[in-house]
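Removed: one protein chain of the complex. Kept in place: all other protein chains.
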Amino acid sequence: MELSLFNILDVLGTIAFAISGALSAMNRRLDPFGIFIIAFVTAIGGGTIRDILVGNTPVSWMENTIYVYLIGVVTIFAIIFRNKLNYLKKSLFLFDTIGLGVFTITGVETGIVNGLDPIISVALGAMSGTFGGVIRDILCNEIPVIFRKEIYATACLIGALVYVTLYDLNVDADIIYLVTSLIVIGIRILAVKYHLTLPSFYPVHPKSSKRKR
Amino acid sequence: MELSLFNILDVLGTIAFAISGALSAMNRRLDPFGIFIIAFVTAIGGGTIRDILVGNTPVSWMENTIYVYLIGVVTIFAIIFRNKLNYLKKSLFLFDTIGLGVFTITGVETGIVNGLDPIISVALGAMSGTFGGVIRDILCNEIPVIFRKEIYATACLIGALVYVTLYDLNVDADIIYLVTSLIVIGIRILAVKYHLTLPSFYPVHPKSSKRKR
Partner (left out) sequence: MELSLFNILDVLGTIAFAISGALSAMNRRLDPFGIFIIAFVTAIGGGTIRDILVGNTPVSWMENTIYVYLIGVVTIFAIIFRNKLNYLKKSLFLFDTIGLGVFTITGVETGIVNGLDPIISVALGAMSGTFGGVIRDILCNEIPVIFRKEIYATACLIGALVYVTLYDLNVDADIIYLVTSLIVIGIRILAVKYHLTLPSFYPVHPKSSKRKR
């Protein structure tokens, strides 16, 4: 593989989500192979949905063995250091956020490379960024990450919008990558640190009705 | 985009499912961007599975910006009128049912256009019709719509069977669309209104065993 910045980002996001997948799996008391499979599916989820939607098949992790080996090593690492991970909580949150930021970028980038409209590229970025975490949470029977209170999908969408805006202004690709990832990661860190949330719009039912049809 | 009847139906189904997605997301107290993402995934779910299964990539919402803008507008509309929606309950149920009917049709149609066997087209129609609602419910941690008591998947399958039968009889496409959608929508409305259900076949266990292996 040519070591483009795109690929480096993809690898970074893969590592980040693999760790978060391994942690969720260990919390569910899975055996090592089960941990590996959850780590794997979490890590490749975002990139896979991105590739399938644009028709880039076989999907990227299939064309390049580095992903499988990386996720294997990350799984072993996560198992060995499982009792240290509590102290690493902040780094882990950071990794998850890096994954979100990175896959948002590769999603938008893929859209642009395939000649899709900027607004479509933003949507593709948002789905690529959030899908890995969603699939991890569905498999592990946890509340999907996009429902946790802190700003999550929002960080991702704002980052994607910044990306296509800078791209439109012909800003250099490396600078776009840097700025976009810092924005996504920055928004999410600040949101969690200062408990920032956007207002939610819960419908007020005049007569209480627990469940809509 | 050429304004074919197929595209008009696709847009109608998209609007219908976007509203239902936005409502589910507001019930989970998501912020506006989260509401948009759930509305988006619900609305494009059925069409996306349809396109991916036949290999029509990039999938249709990527080739045409109207879907993203539509879903954005629908989301804003749903947020603004969230407190009126209780009175709109019946219209909403109708929208959901329209989505079911419409995506069933576009699914069957896609199968036929791709030269697939009629029975395969029926299966594709059923999956396209139900997938949007299923993905919405999985993401929102609700019981998947196909498990709610009233006839749902059944309406969809009967409609699809009627479609391929009429197609085989060389009936005009517009008439097929009209008849099929009226059948799916009609069956579902009557089923809910009169609490019609098909018999279920629950296995009687001689010795009670809570969970099969």
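Brief remarks on what is shown
Letters are used for the chains, namely A and B, taken in the order the chains are written, and counting of residues starts over at 1 for each.
In the analysis below, a residue touches a chain if its C-beta (ideal position, glycine included) is under 8 Å from a C-beta of that chain, and two chains touch if they have at least 3 such contacts.
Model, not experiment: these values are computed from the prediction.
Contact residues of subunit A toward the unshown chain are 23-24, 26-38, 40-41, 48, 52, 55, 57-59, 61-63, 65, 68-69, 79, 82-83, 85-86, 89, 92-93, 96, 138-139, 141, 192.
Touching the omitted chain from subunit B are residues 52-55, 111, 114, 116-117, 119-120, 123-124, 126-127, 130, 134, 138, 143-144, 146-147, 151-154, 157, 197-207, 209, 212-213.
Everything that follows uses one rule, which is that only the chains that are shown with their structure count from here on.
Matching the C-alpha atoms of subunit A with those of subunit B calls for a turn of 120 degrees, to the nearest 5. Per-chain CA centroids place subunit A at a distance of 27 Å from subunit B.
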